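Below you'll find the structure I mean.
As you look at this complex, bear in mind that one protein chain is not there, while each of the others sits in place.
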Amino acid sequence: MSAFRLNLRDGVGTNLSDKSISFSFDGKSYRGIEGDTLASALLANGLSIIGRSFKYHRPRGVFTAGSEEPNALVTLHSGGRTEPNIRATEVELFEGLVARSQNRRPSVNFDLMAVNQLAGKAFSAGFYYKTFMGPALRGHKATRFWWVCEQFIRRAAGLGRGTTIPDPDHYARMNAFCDILVVGSGAAGLAAARRVAASGVRVIVCEESARAGGALASSPDFIDGEPAREWSADQIAELSAMDNVSILTRTTVQGYFDDNTFFAIERVTDHLAHKDRTVPRQRAWNIRAKSAVIATGALERPMVFAGNDRPGIMLADSARRYAVEFGTAPGRAVAVFTNNDTGWLAARDLAKAGVIVTAIVDVRTDIEASIRVLGEECRATIHSGSAIRSVKGMRGVNGIVIATYNELTGELGADSKTIACDCVAVSGGWSPAFHLTSQQGGKPVWDTELQAFLPGDPLQKWHGAGAMAGEFGLAQAFRSGEEAALKALADTGVAMPKQAAKIGSGPDIDGDEIDYAPAPVFEINSGGKSFVDLQHDVTAEDVRLAHREGFVSVEHLKRYTTLGMATDQGKTSNVTGLAIMAAASNKPIADTGTTRFRPPYTPVAMGAIAGEKYGHLAAERLTPMHDIHVESGAGMYANGPWMRPETYNLPGETVEQAYIRETKAVRAGVGIVDVSTLGKIDVQGPDAAEFLNRVYTNGFAKLPVGKARYGLMLREDGFLFDDGTTWRFDEHRYLMTTTTAGAGRVMEHLEYYRDFVWPDLKVALASVSDEWAGVAVAGPKSRELLKVCVKKCDVSDKGLPFMGLVDGVIADIPVKIARLSFSGELAFEVYCGAHWGSALWHALMSAGRKLDVVPYGLEALSTLRIEKGHVAGPELNGRTTPHDLGLSGMVSSKKNFVGSVLLQRETFSKQDRLQLVAVKSLDGQRIRGGSHLVAGSKDEPGISQGHTTSTCFSPELGCYISLALLEGGYKRHGEKLFATNPVRDAHVAIEVLSHHMVDPEGGRMRG
Amino acid sequence: MRYSAFAILKNALRGNRDWVPAWRKPEPRSTYDVIIVGGGGHGLSTAFYLASVHGITNVAVIEKGYLGSGNVGRNTTIVRSNYRLTPNSGFYEKSMELWRELSHALNYNVMFSPRGVLNLAHTPGQMDTHAERGNQMRLMGVQSELLDRDQVARLNPGLDVSGSARFPVHGGLLQPDAGNARHDAVAWGYARAADQLGVDILENTEVVGFLKDGERIAGVEVMRNGEPMEIRAAKTAVAVAGNTGRVMKMAGVDKLPIETTVLQAFVSESIKPIIPTVTTFGAGHLYVSQSDKGGLVFGGNIDYYNSYAQRGNLPVWEEVTGELIAMFPAFARLRLLRCWGGVMDMSMDGSPIIATGPLPGMYLNAGWCYGGFKATPASGWCFAHTIANDKAHRLNEAFTLERFKDGNPIDELGAGPTPWYH
Amino acid sequence: MRLTCPYCGPRDHQEFTYRGDATAARPALDNTSVDDHNAYVYDRSNPDGLHRELWNHTSGCRTHMIVERNTVTHDVVSCEPVGPFAEQLK
Partner (left out) sequence: MANLAEKLSPLHELAMPRSGSDKIILSERLCDSLVQVQAWPDSVGEVEKLINGTRGKRSVMPTGPGRWLIDDPAEGLEDKLRKKIGAELGAVTGLTHARVVVSISGEKATWVLASGIALDFDLSAFPTGTTQVGHHHEIGLTIHRTGENSFDLYVFTSLVRSFWQWIEKASAEPGFSVV
């Protein structure tokens, strides 16, 4: 293996096994070790340029060792599994992994788009807003220039390339409930988890990385005499064994929502070479916690200096972790640049792992002796009171030029010294990772002592612990973890025995004691190109330009420069950017404020958020006769949640031919149609009649037992809400039917009045839509058909008059038969228990065989009712009143009902309202759906005077017809207009008719 | 300073040191002709058109936070005029007309990108309602095309148009000249242009009360840098979107036909161009487009409850991503980067209010629901006309406050007086 | 958001149907004043702060409740049952 792989031994390569793995990057094969991340394996193989930046396409290398990585973005896998923009630092290596660099052409080492750098000064913040306007021409021409430029800009922008091949994997969800959620399993999280677990409450611990322990995994410290890593492994094993504790690794808590609802993503199979297909790729956890301990640690931030984006420059603690956890040297010779003590710890650990640390450059002059010793331990030259002036090398680091630095003025001295190195490990201090609490609206507070934002006061039940709360260092982490645990327990209401409620002394810690507060140095301004946001190429100069142009509020800074808007959401750049803006504005950072963090914490696969909905967007509702329709060759389509038959096509038949044949068969003989989808509501109680009387426009109090009545419902604003028939079974028991689409909302409407408006009425409402299968039997021969099969009841006109109800039996199935007609023909609706629905259908079909019964679908159902002038969904469009649809006769003036008062408003009686009419085609042309009624020619149609609502070919009238809403339509019967349909390229001469086209007297259905 | 490619080059050569603030940060005067409460898109465009069209330049725009901190910077940037009802189609087409020339009018590239807005249809019935709307658009002079399934598939290669989809695509309605614009640039462009015409933009200035001369509104009381002060004007206009209830209460208007709810918006990580148009799902509620930066920008329903919180909850995430990947199953592996919330002034019919009143000396611009961004130019244009003439323009004469009680709602969805369903 | 259904206990808010401002009370059945009905249907105080609103546990026991909730913080102060069984559920 390459020179970058260290000599693996105790304490070096703690994350690695001894198993070698092969993987590929940009088509070339490499080897890594089980336990590597893609980033550590690439570094170990000596690859330094991993990606290209967003704007200038500058070469970039690995900058961090975690989910905050801005630079090392790659595309994984291929085909439908293609995943762009994945951070190499987060990818666990497995055998056969295929990764590619992105945002480069032709290769990551030579990218033509890097010419953008040459125009760097012109590509400053706000560049796009100031140009590309093109010549000032009228109308569309004015935008055309930008439209052309935009095509190129869009292609140059973007990062990786997505795919249009569907993702073959699946996703799942888990709903979890716990007393306490612990986010993060480092020292603070572990301490909290131990404490709360002991009290017996239900605990969930979420850990972002593959194994629990957080920073303990690479800590050089000893706890209770054991190396921290081993100690934490023991603790975790103990916790895992407890019944009341779940530890979820590879699980990132992404969102913190109201009432302590947390959203986490578990990466279930992403790290596996061989995936079990029954196992989901990722699982979304919706966790409801009574309280939470948030121990998400802190993110190291860099300092900004000229040339700070070169491959080979990375965060100091990340460099340390590559050596300790992954046995990988981040460079052959590492220079450390820091403004705080943790940079020195990194240097010491790097050296201990076998990495050459050539120099430690610290902006501070005054450095504790105990810290200096660390530098001496690693035999680095020490340059205190110094800073980097520039970086040598174009595609990597050859060395750094340093100069003396004045901490008070922020100025570099005139001196300079060159230090040879190929890696700069930089530490600019630590930013607590309080993203989750900020999502909740908690306002962060700037801590001048720690030079960091802290989470601020909780708005919900959470308690911060460890570095996230500004409690840096192991001992503080343990103590704050325990404290947070006790507060969280108090939230859950679990009583703690006094003894147990004491904070213990915690484990015995043997380790470095350092000061975590950095010097307040964020930028070394030496005039060269210094990057604040590495991924979006936002420079310190861009921040100052934004200030110059008045974009000084943090939100303006972010939006104008795009600082913090890249895929890392500024995890390593926000604070530095604010500090530079604060300096430019001559304001303290505290007054500048910070932007709000928004969920998710890190980018989340959208399939995982959808969870089990991927591939199952919505449940399908099927009627009991569904399989029969499918077997009969009916074309099924989604009608809201329901699947319904459109037509039962014979071989070679079009949909239009089929519905015309079905309609004719009904009008001439008999047909049956599945009406099981109608909403059905059981209305019972001593006040049921009164209740119905209040919700319908027409009278229901006097509906006789054994009869049905058609009713209209309004909204309170007087517009039509729904319609249907209601059947009275006995004195106090009704069955209300609603439209298919209206079933749910009618139920809620009724419940609202029953519960909130008239709670004194004794009315019970129950949805029975699923209890009953319904079949309408329609046509002049429908009674004949029923007579063949019905037993135990009389279906003659006398026994079952129009709107009458009877109980009977068909093929041993108890049925209810109502004599209702939607088609205008003699017709019956036959209802039976849903589990008998298919048997009923078969019985009716076989009873009708000699009568040539046909099954008919929605298209014929619709044609029949259009011919009859019955309104349905397209006419009940939420903007029509009973008066508009010719239903004034249904509105009782003798009672008050829902909507009765506002229906009186003057506007509703205006004569020029859109009113229901029918229109018929005069020249045989088809009236297509969605036509408007106009007076003019195809080329100059004039304004719309109305529109068609439901169109069909009418076999009865022998022409195309439509119901329509026409301005003042009632008085315009006989008028000739055009049904214009420019989007369907049609313009049809029509005549306006009454909407009662077929059998207006109703003789047929009453016959 | 006039913006141009030349100006950029010239400044670049001088190290970008000569740029000046895009708009001034003036101290308030004690009296203005017009005060506009709300420094969002609508307030700023109103100021611009008052100054540029009506010659009224003694105008203050008062913004409690940073300029454009409300919905103008939180929306999904869609610009369209594909409406069904006449008052809406006329008004929004005026907006389109202004959008097309906006970058020039403002000397600021608002990146208006007419890439097309496509509404999918999933049943034959939905094709008919789309046709009905498309025809209305044509009759009103708006471009529209009804596409069949194959045409939709050619336009959007990743779209699932298979028959096995839960809601198979039958076709769609395309407004080819609709599209997107860069939301922040709209606020900044209007601010800069209005400022150059003499309008004072007062940021970080919060209205805490209204001044009255008898019944008449005579200006506002504000807090600025922690200090109270009074600013007087003959005309006081309010354009504060989700904060309408809050602000109007200070003027003594306790109730309005508006409820404030939160709408979440989402953006994915950046990828190379993959969807060319703005596309909406017809079997649920979802709209998606791809920004110039490469992120998929999308949104869906509001969270159904009153909220001023500018953040929402998880169920909408699940609903919206579920619909997005039902349309584009290949996007299941793309990653959501960020979600944010804006507060919507949902009116009782889903349509806006641009009117004089409700008190003398006052003008109200509100009720934008989801639709405020695309309306920005026409809203300001009509509101400026209404303020200048004390009378609505023909284009906004239907957008009154009285229409609800008069029984003349402009209800595109027919959902009735339930604001959270619009 | 979690709401405590008086019958079922705490549940995710998406199990409930929001029905808006609970202070908007329908005029009595015999009240035929257009103004009163207009006020009930259209006038909303839309407060930023405590809001009394009606929810129905439609994916559960279908009990209606009045929720007092802060519209700025989403803090739920109380969930009180309404309807015929309000007394029994209190």
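Letters A, B and C mark the chains as written, and numbering starts fresh at 1 in each.
Convention: contacts are C-beta pairs under 8 Å (C-beta built on N, C-alpha and C of every residue); 3 or more make two chains touch, one makes a residue touch a chain.
All values derive from a computational prediction rather than experimental measurement.
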Exercise. Which displayed chains does the hidden chain touch?
Worked result: A, C
Exercise. Touching the left-out chain: which of A:210, A:618 or A:890?
Worked result: A:618
Seminar exercise, completed: Per the whole complex, from A:199, A:219 or A:286 the residue touching the absent chain is A:286
Exercise. Given the contact definition stated above, which residue among C:32, C:59 or C:78 touches the chain not shown here?
Worked result: C:59
For this session: From the listed residues A:233, A:764 or A:793, report the one that touches the chain absent from this view.
Result: A:764
Exercise. What residue numbers in subunit C mark contact with the hidden partner chain?
Worked result: 7-8, 11-12, 15, 59-63, 81, 84-85, 87-89
Seminar exercise, completed: Note that subunit A touches the absent chain at residues 170, 172-177, 202, 278-280, 286, 288, 612-613, 616, 618-624, 626, 641-642, 676, 682, 684-686, 731-733, 762, 764, 766, 768-773, 811-814, 833-839
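Simple rule for what comes next: only the chains that are shown with their structure count from here on.
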Seminar exercise, completed: Cα centroid separation, subunit B vs subunit C, in Å, comes to 30
Seminar exercise, completed: Chain-centre distance (mean CA atoms) for subunit A and subunit B, in whole Å, is 22
Exercise. In subunit C, which residues are in touch with two or more of the other chains?
Worked result: 1, 12, 17, 38, 41, 73-74
Seminar exercise, completed: Note: subunit A residues in touch with at least two other chains are 257-258, 261, 286, 441, 716-717, 902, 905
Problem set entry | Of all residues in subunit A, those that touch subunit C in their complex | 257-261, 286, 288, 441, 459, 694, 716-717, 748, 751-752, 754-760, 762, 896, 900-902, 904-905
Exercise. Mind pulling up the subunit B residues that touch subunit A in the complex?
Worked result: 3-5, 7-9, 12-13, 15-17, 19-23, 25, 65-67, 69, 73, 86, 97, 99-101, 103-104, 107-109, 111-114, 122-125, 127-136, 138-139, 144-146, 157-158, 160, 166-168, 173, 177, 182, 184-185, 188-189, 203, 268-274, 283-284, 290, 292-294, 309, 311, 313-314, 317-318, 321-326, 328-340, 406-409, 411, 413-417
Exercise. Which of the residues in subunit C come into contact with subunit A in the complex?
Worked result: 1-2, 12, 17, 19, 22, 26-27, 29-34, 36-38, 40-41, 54, 56, 58, 62-64, 73-74, 76, 82-84, 86
